[in-house]
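Let me give you the structure first, and then I'll get to my questions.
Note that one protein chain is taken out, while the other chains of the complex remain in position.
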Amino acid sequence: MLDAAPGPIPLGAEGVAAAIDACLNAMQTCTSCADSSLGEKGIAELRRCIALELECADVCGVTARTLSRPLQSDHYVVHRLLQAGVRVCASCAEECARHAEHHRHCAICAKACRACERACAELLETEAFEELQKLAGG
Amino acid sequence: MLDAAPGPIPLGAEGVAAAIDACLNAMQTCTSCADSSLGEKGIAELRRCIALELECADVCGVTARTLSRPLQSDHYVVHRLLQAGVRVCASCAEECARHAEHHRHCAICAKACRACERACAELLETEAFEELQKLAGG
Amino acid sequence: MLDAAPGPIPLGAEGVAAAIDACLNAMQTCTSCADSSLGEKGIAELRRCIALELECADVCGVTARTLSRPLQSDHYVVHRLLQAGVRVCASCAEECARHAEHHRHCAICAKACRACERACAELLETEAFEELQKLAGG
Partner (left out) sequence: MLDAAPGPIPLGAEGVAAAIDACLNAMQTCTSCADSSLGEKGIAELRRCIALELECADVCGVTARTLSRPLQSDHYVVHRLLQAGVRVCASCAEECARHAEHHRHCAICAKACRACERACAELLETEAFEELQKLAGG
């Protein structure tokens, strides 16, 4: 789809497409895992997991939409969203992994968050962000 | 992911998973196509296209999230969202198709909207909705 | 803001503005109440409450955005979203009211959901929807 845009994709169409897919998958998986966790007997142990998943779903959703709009893409805005995405995906993956043995939905969610963390981190290493990364101590 | 939920999926895991994927794809494609359209010389002819795509992206996004939360799933709410989704996808596909020859992003978007319209319409034909369909004049 | 639109507001600017405000307030209050509930000792009793609030926040958010876009407003789509909003706000208000004595955030949330239910229900009674209401069995 991005190849059909009338302008260039400064971050590279392939990497952007991969990050969009990973973000949408993380959004969906986090939403499902939070819903499943709300139905578990051991809900009290899953409260941090649920809270992180709600945050992760929202951040990944907006990042997917932003990356789908290259036309007026502001590198600074994209950069900050990707940084937020990498952080919340990492936290969420770590917390889900702690429950992965007992809940298969947490195991699946941990995997989706790790994949999204990687895809966003790879975009952040793009040349286009070099200057911003230096400033951000990234 | 839905197979790992602690409770049943009244609408059927397979159909729900297909509808979620179709909704996320339509959301992404509509967002991208609107962005591309904003960059086209003939933007004045694309204004209805853009407006429908923004609406379609939002409705498909919330439908994907709702379908990802089967735990407290209220058939009435899901039914109304699916109806809204079928309608806005159909309108969006029709309008995009009118520009498909001139803009490849519109051709791709028309296809994604048609696929989402079908996936949502199929869910609406599920037995679980039979009663609601009659009341709603189907 | 709606008064500054280049076209007419078929549902009436005043009622639409009231519904948008009520939807945004319900979205925010539900998001906050779900977060607070995740921090309560008695989280196991609040699981239905949290699940309904997440759904309510999403539906109200998309309804607020749709009502803010009168240009290509499709009565059928708006009608279905308002119906979904009335239903999920009513369910959420009812569930929150059951916990209102023990949790002030639930009392506040019940009130916000009731207000949103009313604002959306009032829009549904607009003349513009008369035909659709008949078909939908009210």
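Per-chain numbering from 1; labels A, B and C assigned in written order.
As a working rule, a contact is a pair of C-beta atoms (placed from the backbone, for glycine too) under 8 Å apart; a residue touches a chain by one contact, two chains touch by 3 or more.
Predicted model, so just to flag it, every value in this text is computed and none were measured.
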Worksheet item: Which of C:D35, C:D74, C:E94 or C:E122 sits in contact with the chain that's absent?
Response: C:D35
Practice prompt. Return the single residue from A:D21, A:E55 or A:E122 that touches the missing chain.
Written response: A:E55
Discussion item. For a quick check of understanding: of A:R69, A:R98 or A:K111, which residue touches the chain that isn't displayed?
Written reply: A:R69
Worksheet item: What residue numbers in subunit C mark contact with the hidden partner chain?
Response: 1-2, 4-7, 20, 24, 27-29, 31-36, 38-40, 57, 61, 64-65, 68-72, 103-105, 108-109
Item to complete: Tell me where the left-out chain touches subunit B, residue by residue.
Response: 34-35, 38-39, 43-44, 47, 50-51, 54
Worksheet item: So that we can see where the missing chain sits, which residues of subunit A does it touch?
Response: 48, 51-52, 54-55, 58-59, 61-62, 65-66, 69, 71-72, 74, 76-77, 80-81, 83-84, 87-88, 91, 135-137
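Criterion: only the chains that are shown with their structure count from here on.
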Fill in: Most distant chain from subunit C, judged by the mean position of its C-alpha atoms
A
Worksheet entry | Superposition rotation for subunit A onto subunit B, Cα-based, multiple of 5° | 180
Worksheet item: For the homomeric pair subunit A and subunit C, should the interface be classed as same or different, according to whether the shared residue numbers exceed half of all numbers used?
Response: same
Worksheet entry | Centre-of-Cα separation between subunit B and subunit A, whole angstrom | 22
Discussion item. Rounded to a whole Å, what is the gap between the Cα centroids of subunit A and subunit C?
Written reply: 28
Discussion item. Give me the residue numbers in subunit B that touch at least two other chains, ranges are fine.
Written reply: 61, 65, 69, 71-72
